[in-house]
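The structure is given below, and queries will be raised subsequently.
All protein chains but one are shown in place.
Per-chain residue numbering starts at 1, and chain names A and B are given in the order in which the chains are listed.
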Amino acid sequence: MKKQKAKLRKRVIIAAVFAGILVLIAVFSGVLAPNDPYATNSELIRQAPSAQFLFGTDNLGRCVLSRVLIGARTTIASTFFLVAISFIIGMIVGMLCGFYGGIVDDILMRIADLMLAFPQMVVAIAVAGILGGGLGGAMIALGITMWTSFARLARSHTLSIKNEPYITAARLQGKNGLQIMMTHIMPNILEPVLINALTQIGTTMIGISGLSFLGLGVVAPQAEWGSMISEARAYIQIAPWAVLFPAAATVITIIVFNYLGDAVMEYRKAE
Amino acid sequence: MSIKKQIAKRIAELIIILIILSFLTFLLMYLAPGDPAEKRLSSQGVAITKEVLEAEQERMGLLRPFMVRYGEWFTGILHGDWGVSFKDDLPVAPKLISGLKNTTILALSSLILSLIVSIPLGIASAVKKNSVLDHIVRLLSFIGNALPNFLISVLLMYFLCIVFNLFPVVADGSIQGLCLPALSLAIPMAGRFTRQIRTEIMEQLDQEYVTGLRTRGVSEKDILIHNVFHNASGHIFTIIALQIGTLMGGSVVIETIFRWPGIGKLVMDSINARDYPTIMGFVLIMGTIYVVINFISDVLYHVLDPRV
Partner (left out) sequence: MKKKLIVLFLALCMVFTMTACGGKGGGEESSGSAGGTLKTAASFAYPSIDVHKEYYGWYTSIYGLSEALFKFDENAVAVDCLAEDAVADGNTWTITLKDGVCFSNGDPLTPDMVIKNIKRLAEVNERFAYLGDFDWKADGDNKIVVDTGKDVYPMLKNDLASPECGMIDLDATKDFDKDPICTGPFVITEFNPEGDVTVARNENYWGGDVKLDGAVFYYMQEDDPKLLAMQSGEIDCYNSVSSGALEVYEKEPDKYVVESVPGTRLQYYILNENRLDDAVREAINLTVDKEAIADYQKGTVSVANSPFPDSTAYSKVSIPAVDTEKAKKLLEDDGYTLGSDGIYQKDGKPLKINIAYYAARSLDTLAVLIQEELKAVGIDSYLTVEEDPDSTYIATADFDLALYCMISDKCGDPQYFIDSTLADGAYYNVGGFESAECEEMIKQLKTEVDPDKRADLANKIIQIAIDDNAFGYVGLFNHTTVMKPGVSGFAEKIPFDFYGVDANTVMQ
């Protein structure tokens, strides 16, 4: 058993190291970038990877490697921020609904239904129109539907444990709802909801990119993986590197964070 | 509460939701920059003049106050009239029905496809935790979940249509045309389902009742099928139900690339054209779908999870 735990611990550390490296890359991308990520050059359009440009150049002759590095910051930061906010809101709403039931549950869940049915694009366009363009509008548009999935999941897990003996015991001890939710329910439902949060990272990154492509997310020339992919995809047959490297960066980032989530979860279970 | 009462209550709630939803959507459309008459007149990039624009706005009734326009739409809906599209003056209802039909076909086939893959893989990898199989399945599901759908669709199209010559690029609305879009939707979905199913099954396997059953000598297979999967199915249904809602909204990218005339593309085009009536109709349908799905998943959840 101990051996097993040590092994799991090692996995958490490995995954955390990788995730840490990614975050460091994002933070120090400005220093790491070998070329100016915004410098265009008509002589260097769509150059294949070479010693000077390890990942080649894009449609405007910009260094893809530098843009991938700089883009890490935009993509990772905005994704995490959005997932975290949605996760927190979703957890709170879900627990309230599951624990109290009745009218609270009804109202909050119907609000969730309401939010889900909103077409994201309408929200994105309206918010961009009202607040001005940029990542903020895109994040609100995605967040408005995203928290609901966390809420539903948290609620269904709360429901399934709320009649467990230890909750009843806590009630009999005179603990109030808030205490029970914080000390008994949350730790027990955290894992599955966290897994959902981790699987949302990919969709969120893609969602932010999708809106960027339509001019509702990042504003040019800011580098962002998704919009880099979108900008380069028309040239996938002649300059595949301009699509594949940001795509690989996205896929690798998601895999690392998913793996970290899994490792942490299993380690906690073993305790 | 009896099931009849439950249903009546949900219907009442649904109506309130739809009223709020439609109002908010109308308001957002109103606040968003862009005007249906202008969008319509400039669709081919020809410059417009103020006089023509105003005449068109007048004709389309866009110059009246917000509440009058919303009120008119609302009364129409009460009489079963979904209105005519601002984009092309065609009735909205048939447009939505045809889009919805196509999207449903695509959604169901991709859902079935991904479940066929992910249920066995999810269970197997949970049971054989940390085995080689588990690692491979997890890696694949990680990758699948991480792929942007337009990348999948363009790659699938390139390899299956050009390199291996298995499918035509120009597919019609037949079963043949369904394969590639369904596959493109199913790949990331299967990745996600596999992970979630694996988590749920592992959760169940750790429960005390499993140990109890094992000590009583019940075979692993029986435990897995009769108890574990059965108990986990409540959560699994919640996961699937959530996905159905998203699927029914349609996927703009996939519907466009594979020329599948679903509701996603219809709504995207409508938003670009600021086609209020179509968007409002879509919102009503989606609101209803979400409420119904959530209701069904709640009911199923109660039926399937013995502990509740």
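Couple of notes before you dig in:
We adopt the following convention: contacts are C-beta pairs under 8 Å (C-beta built on N, C-alpha and C of every residue); 3 or more make two chains touch, one makes a residue touch a chain.
Keep in mind it's a predicted model, so treat the numbers as computed, not measured.
Among B:Leu27, B:Leu139, B:Leu166 or B:Val303, only B:Leu166 touches the chain left out of the display.
The chain that is not drawn here is touched, among residues B:Ser131, B:Gln176 or B:Thr211, by B:Gln176. Here one chain is not drawn; of B:Lys5, B:Lys50 or B:Arg216, the residue touching it is B:Lys50.
As for the chain not pictured, it touches subunit A at residues 38-40, 42, 45, 59-61, 125, 128-129, 132-133, 213-216, 219-221, 231, 233-238. Against the chain not displayed here, subunit B makes contact via residues 32-35, 38-50, 52-53, 55-56, 59, 88, 90, 112-113, 116, 154, 157-158, 161-162, 165-172, 175-176, 179, 256-259, 261.
We adopt the following convention: only the chains that are shown with their structure count from here on.
On subunit B, the positions that touch subunit A within their shared complex are 13, 16-17, 20-21, 24-25, 28-29, 31-34, 138-139, 142-143, 145-151, 154, 158, 188, 192, 195-196, 199-200, 203, 206, 234-235, 238-239, 242, 245, 249, 253, 267-268, 271, 279, 282-283, 286-287, 289-291, 294, 301, 305, 307-308.
On the subunit A side of its complex with subunit B, the touching residues are 106, 109-110, 113-114, 116-119, 121-123, 125-126, 129-130, 149, 152-153, 156-157, 159-160, 163, 191-192, 195-196, 199, 202, 206, 209-210, 226, 229-230, 233, 236-237, 243, 247, 250-251, 254-255, 258-259, 262, 265, 269.
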